[in-house]
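Up next, subunit A:
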Amino acid sequence: MELTLNILGAIATIVLAFIVGMSYGGIVRKITARIHNRMGPPWYQNFIDAFKLIGKTTAINHGIMQHFGPAFVMVSSIVSLMFIPILNNGGWFTNLNFDGDLIFLIYIMVFGPLGMALGAGQTGNPNSAIGVTRGLSQMVGFEIPWVMALVALMIQFDTTSVTGLMEAQHETGRWMMFTSPFAFIAAVLAMLGMFRYSPFDIVGAPTELASGPVSENGGKYLFTMMSSGSIFAFVKLTLYVDLFMGGADNLIILVLKTFALYMVPVLYGIVSPRYRTEQSIKFFWGWPTFFGFIAILYAVFV
Partner candidate 1 sequence: MENQMFEILRYGIYGGSISLILIGLYAALTKRSLIKIVIGLSIVDGGIHLLLIAIGYVKNGTAPIFSPGFENAVDRMVDPVPQALVLTAIVIGFAVTAVALSLVIRLYRHHHTLEIDEIKNLKW
Partner candidate 2 sequence: MVGSPVLLIAIPLLAAFMIPLLGMIWKELVRIIPGLVLAFMMISSASMLMYVTNNGTIIQTLAGWEAPWGINLVFSPLTAFLATLMTFMGFIVWLYSYRFKRNVDFEPAKKYFIFLMMLVAGAVGIVITGDIFNQFVFIEITGISAYALTAFYTGRNSAEASFKYLLMGALSSSALLIAIAIIYSQLGTLNMADIASKIHLMPAGYKVTALIFFMMGIGIEAEIFPLNGWAPDAYTEAPGPIGAAFAGIVVKAGVYAMVRMVFTLFDVSGAMDILLTIGLITLIVAETAAIRQEKLKRMLAYSSIGQMGLVFVAFGIGTLEGVYAALFLMLNHAIIKPLLFLSGSQLVFNSKEKLIKEVNGLGKYMPFTAVLFALGSFAIVGLPPFAGFWSKLSVLTAAANEGMLLIIALILIVSVIEIVYYFRVVNRIYFFDKAEDLIPQKPRVNAVIAMSVLGAIILIIGFNPDVVSTVLHNASADLMDTPQYIKNVLSAGQSLTN
Partner candidate 3 sequence: MINDKNSQKIVDIIQNWARKHSLFVLAYGTGCGAIEIPPTMTSRYDAERFGIRGAATPRQADVLLITGYLTTKTLKRVIRVYEQMQDPKYVIGFGSCTINGGMYYDSYNTIKVLDKYLPVDVYINGCMPRPESVISGFVKLQQLIADGKGNGAKEYKENLESYRANQKKIIPNWVMPDYNW
């Protein structure tokens, strides 16, 4: 019985993440359009796209890795979702989150890009492989400040568990973005890269690489990629909210907080041109890393 409930809860979580993530995507398209002084598509446009992609009657692949690549990506998204506390008090969305810690999350989050990279590699499309190399290079860039921020938190609260960090946050009663501001700055700057909006969209660079790693994926493959991307966005946002913004007591607060956070990379991206790979790596190893370093010093000495 408990198991059934757990599974139901997990499914509910996934559905929630899917819906929220997809809606955010649509809303972003809408906002972008408004900034461009356009009408833009409806906010549910992404759902329509996704549904259409399922409805594609044919699909091709170049081999087993391309076939299963999207599944790898999905594993990364959903498993990390399972290990992240959605709400402060758990409830329906508890899942496995008491077992999760940050190091595990960092690594399981890499699982997806690797799967995507394998799928992209198998297609034999040079654009895909180039996109992948760029993506991996950029990942080396933004992971540094991100991990520095996380390490700063771990030092400060003596735990690597997400739930542990959240509890600590509750005890102090203040959001971590205020108790450890430098870590927050570093993490947010790293987040810019994580979401791959411009100026860090070199990976998929539409006019240059023909959408990069996914350029050979259509139909169901693209659908899986897209929905896992949406879930993943939700995962990342929730994680940030959990860590830096005190988590959320109910879904509405969660949505508000994640949405507010989401606007940072989106709005920054809309008004930015695109960095080359070197530039983006150098960007991440510059100020964000510096802030990360300050955050660690702050955590050690304050």
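One rule holds in what follows: a residue touches a chain if its C-beta (ideal position, glycine included) is under 8 Å from a C-beta of that chain, and two chains touch if they have at least 3 such contacts; residues count from 1.
Regarding candidate selection, all candidates are chains of the complex that A comes from, given by their letters.
Quick caveat, the model's predicted, so the values are computed rather than measured.
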> Given that every candidate in 1, 2 or 3 is part of this complex, which one actually touches subunit A?
Replying inline: 3
>> For the complex, give me every residue of subunit A touching candidate 3.
In response: 29, 33, 36-42, 45, 48-49, 51-52, 55-60, 206, 210-211, 214-219, 222
